[in-house]
Every structure is written in C-alpha cells, then in structure tokens.
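Excluded from the complex is one protein chain; the other protein chains are retained at their positions.
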Amino acid sequence: MNEFRLAAILALLAGGVFFTFVSIVGVLRLPDVYARAHTASQTDTLGAGLVVGAVVLAYGAETEVIKAVLLLVFIFITNPTAAHAVTRAAYEEGIEPWTEGDERR
Amino acid sequence: MADQTQDPAPGDALLVPVGESVTLRNTVANAIETAAEEGFAEAHFVTPVTWHHVGDVDRAAREAVRRLLDRVSVWADEDTPEGGPTVRTNVIGSDEYLFSPDDYAAVLAEYADEHEIERILVDPEYSPGGNVPLLRPMEVALAKRGFEVSEAPTSRPVRRSRLTRAGGALQFGLLFGVSFLFYQLLGGFSIVTGDSFDFFYELFSGSLAAGIVAGTLYTVSLSDRTRIRSLLPQFVRLVLFVPYLLYEIVKSNVVITYIILHPKLPIDPRLTRVRSAVWGGPALTTLANSITLTPGTLTVRTEGQDLYVHGLFAGAREGIAAGSLERAVRFVFYGRRTAAIPSPEERGDYEELQGPDAAPAPPDGGEEELP
Partner (left out) sequence: MTLAVPTLTDAFLAAAAVLVVLAIAVLYRAVVGPTMQDRVIAVNVLGTNTVIILALLAVALDSESFLDIALVYALLNFLMAVAISKFTVKRGDVI
C-alpha cells in the first residue's frame, strides 16, 4: 500500500467522520422536522459516501469493491427518498415549517 | 377516424376522456355500446394533455398521445355496429397548464359545451395526473357543472390497486435479471469462481429466488412501459449527470456545514413551490431526489408536476429558482437540445409559500385529495 493511497484513505475517513458529525449536530440543533431532514438526508449522505469511498480504496481491487459501491448507490438513492417520505408525512399531518421568528421546537 | 362536420343536435353525443390505462380497451367498448343503446349520434374520445409548451421536447409526448388516440379510434371503429355512433377523437387543453381536478373538469366542460354534450363517461382507471389521483375529484367537479357523469363498468373480478400496472415479459425479464445479478453479487459470484457443484447450486437457487421476486413484483415495479431504445442514451447521460450532481452536493455541503456549525445558526427556512418542466415517474423522481440530495433544499411533496421544496436558506432557494438541476434532469431524460429552457423563476413557475412575499395559499395539512 503506497503512501498516496494511505493518505487518500485517511483523508476520506476524516472527511466522512467530519460530515457525519456535522449532520448529527444539525439533527440536534436545527429547529424543526424539515430542517433536520436536510442534514439527515444530505450531509449524512456525503459523510457516508466519503467513508464508503475509504472502504473501497482500502479493498483495492477485490469483489468486495462491488458490494461497497452498491452500498454507496443504495445510500445515495434511499437516503433522500426516506427524507422525502418522512417530511411528506409531516406535511400531511399538518406540521408547518418553522420560519424565522417562530419559537424553537 | 370518421369525422363529420355538421353540428349534432344538443345532448346527442357522449364525451369520454381517455388516457393510458389498463381498462382503456373496456372503456372504449363500453362507450360505444352505451352510445349505441342510448341513441347518441356521436362518441367523442378526448385526451386532456398537460405538457409544457416550451421547446419541442414534448414531441415524444405528443406522439404518444396521437398514437393513443389512433388506437382508440381503431378500437372504436371495430366495435361500432352498423348505423352506430360516429367516432371523433381530439386533444384538448394543449395550451394551458392542467394540474388540479378542477382544471381538467374545466377543459372537459369547455369542450363539452362547445359540442353541446351533456353526458360524460369516464374510464374508472383513468389517471390524468399521472400518479396523483384526480379522477374522483374531477368527476365531482364535472357533476357540479351539471353534466351527467358515470363510470364505465369494467368486467374485472378483482380491482387492482393503483400501484400495479399491466406488466409485460420485458418487465419480468428485467426484474429477473437484476434480482439474479444481485443474488450472485451477495454470493460473491461463486457461480463463476467455484467448481461445477457451485455452478449448479447457484444457478438453481439464484433462479428460484429471482423467479419469486420477479413473479410477484413484475406488475408493481417498472410501472411505465419500458422502452429499450431510449434506455441506453438515457443511461449514458445519467452517467454524465452523476459527476455534476456530486460536484453540486459537495459544493453546497460546505455551505451547509458552515451554517450548522455557526454559533448563531443563520438559517431562514421557507417552503416554496416549483412547477417543474419535467414529467413522468422516473424523470420527476430523479429531479425530486436530486433536489433533496443538494443540501439546503428538500422536496417535501409532489403534486403532479408541482414540487413543494423546503429551502433552508436564501442561497439554496435561489438555486431552485434558477433551475440548473431541472435543466440537468431534462438533459438526462429528453436529450441535450431540450436543456436550454427558461428558469422556473422566468417562467413564473416559482413561488415562495412562506415569508414576507409569500403567496396567499398557506401550506395545507393534507385536507385535499391524497394518493
């Protein structure tokens, strides 16, 4: 394993953990369901993408790479869809999106 | 198609709105039968259409509607007895947006008034709004306008749910292939790497599993009629689209990271509505999911071609109003020439539902029709 690949793996890992951290801070800090769904679907997806990228690089060229890539594709398709399903449910229950000046929920 | 020019006597014709549906054939037969029995001189089959009038991208859609009406008139001619009703086919509403059941009812009513028709027959599986059920509210709206509305009785023992559509061998084959590949993937492809026992074992168990999946689900998934010919270029363009999407995701993730980690949390969320210039399940899904994947914007709900997008901050909403993702999705599904269209803001298809310059309509809590 050469130096460059090692550095790339470490960078991807660090980036992935960082964006996951951001997404969880977002879920904890943001004021309502809709805003939380933003980070849950997007920042989390990027975090997961970077981590799985690191896994792919670590495996190099083995059949496991296909599974890891497939995992990546799943996450990229299912995460936004799940966020959409959840927020649509919230919308249909009549939860109004939080706007500037409202009380924090 | 037997067209005739003289005006019919008032109330002497039957109006049937038609669209792609599993019971279309039955409806046509029933309409002709009803018209013959009740002594109508004409049967009008009309298709209300919803396409945007920008560019020539809708040529495919126009073509599809033309073919549908051709088919309807052939079927109708087949069924028409000697001295039966004259069959007419028409496309209506092609120069206006049709979104709510009322819109559909309005164009149908206009057509009916023009031709002095009082009796309307609808296909029970007709779904004018694609995946949005507009049929029942449309019937109610038509009845309110004083038309005599009825549904064509169709002779199917089991009422199929909206989810299922007629599936063909192609759907079955595609689903079988994908399931089989997925099965082998989870098995680490020992079908090719293992010995002969492995080969037969994997072949048998894989076929069984894929067969069960495809057999039970082929009418559910891939509900649109799959066209192999347009699939390949779409796939190529989709591959081109992915790096662009990734770039957008990373770029705006940096912004959202700044906002979330900022001590003051400078967000200004607002719900907006965009009338997108894409249609059909796969294209609309791709657009909605791309919007959701791009940080700062989240598709909350779709209603026909209307997307309710929650924008977390002003910059994200401007991106939606500028419509770059919409162009990219049009590029993927309809080709390169169609990508150059005005942005939703320029078309007047973008509005903010909250905030200072909000449109009067507040977000409703699901009182209206839902899937």
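Should a chain be cited, it is by its letter among A and B, assigned in written order, with residues numbered from 1 in that chain.
As a working rule, a contact is a pair of C-beta atoms (placed from the backbone, for glycine too) under 8 Å apart; a residue touches a chain by one contact, two chains touch by 3 or more.
Model, not experiment: these values are computed from the prediction.
Within the entire complex, the positions of chain A that touch the omitted partner chain are 1, 6, 9-10, 13, 16-17, 20-21, 23-24, 27-28, 33, 36-37, 40, 44-45, 47-48, 51-52, 54-55, 58-59, 62, 64, 67-68, 70-71, 74-75, 78-79, 81-83, 85-90, 92-93, 95, 105.
In this section, only the chains that are shown with their structure count from here on.
Interface residues of chain A facing chain B in the complex, by the touch rule stated above, are 19, 22, 25-26, 29-32, 34-35, 37-39, 41-43, 45-46, 63, 66-67, 70, 76-77, 79-81, 83-84, 87-88, 90-94, 96-100. Note for the complex: chain B touches chain A at residues 185-186, 188-189, 249-250, 253, 256-257, 260-261, 265, 267-271, 288-289, 292-301, 308, 310, 312, 354-355, 362-366, 370.
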